[in-house]
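In what follows, a structure is listed as structure tokens, so that the remarks can point back to it.
One protein chain is absent from this view; the other protein chains keep their places.
Presenting chain A:
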Amino acid sequence: MRWREICGVAIAIAVCGFASGTQAQTTYGIGRPATTAEIAGWNIDIGRDGSNLPKGSGSVSHGREVFAEQCASCHGDKGEGGLGDRLVGGQGTIGTPKPIRTVGSYWPYAPTLFDYIRRAMPQNAPQSLSDEDVYAVSAYVLNLNGLVGADATLDAKSLAAIKMPNRDKFVGDARPDVKK
């Protein structure tokens, strides 16, 4: 009995060691290693700072063509919305009774545009656009919102450098906010 208790404590210590997360020891030996190539193929997460943005670039003018072909049927010719969300305008409305939430008025980070278009758009064929086309459409939507010029070409560095107008308007969760 006494010996069992000692064993139990020892096991508990071992489990706690794993829980700290820094042990280089496999607990169950389940799963197989993921290779660098496999991870690169699946990891399409783009950080708000533009981390993991791919090589390549795209221009506003090329984006206009891709948008007309791939996006306008849902989002309107100029991003005014339709079946899909409105993408353009609304700057200055966010703190009013009738806010218009668009990429230009509400989105805090420009690289998220690349992330989202690549992973989820167009809705009928996500992950079908080339990286160049995604850069171009991102540039065009930002241009429609007055955030880059008509002659702009965006790449990883320049996309990440854009400061979105609503960038500093996000705050933490202050709930519970109704006090009794």
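Here is the rule we use: a residue touches a chain if its C-beta (ideal position, glycine included) is under 8 Å from a C-beta of that chain, and two chains touch if they have at least 3 such contacts; residues count from 1.
Here is the rule we go by: contacts and distances are computed from a predicted model.
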Per UniProt record, name of the chain withheld from view ["N-methylhydantoinase A", "Sulfite dehydrogenase", "PQQ-dependent catabolism-associated beta-propeller protein" or "Cu-processing system permease protein"]: "Sulfite dehydrogenase"
Touch criterion as defined above, residue of A:Gly56, A:Gly76 or A:Pro108 at the omitted chain: A:Pro108
Please give every residue of chain A in contact with the chain that is not shown. 18-19, 21-28, 30-34, 38-39, 42-48, 83, 94-97, 99, 101, 103, 106-109, 112, 115-116, 119-120, 123, 126-127, 169-178, 180
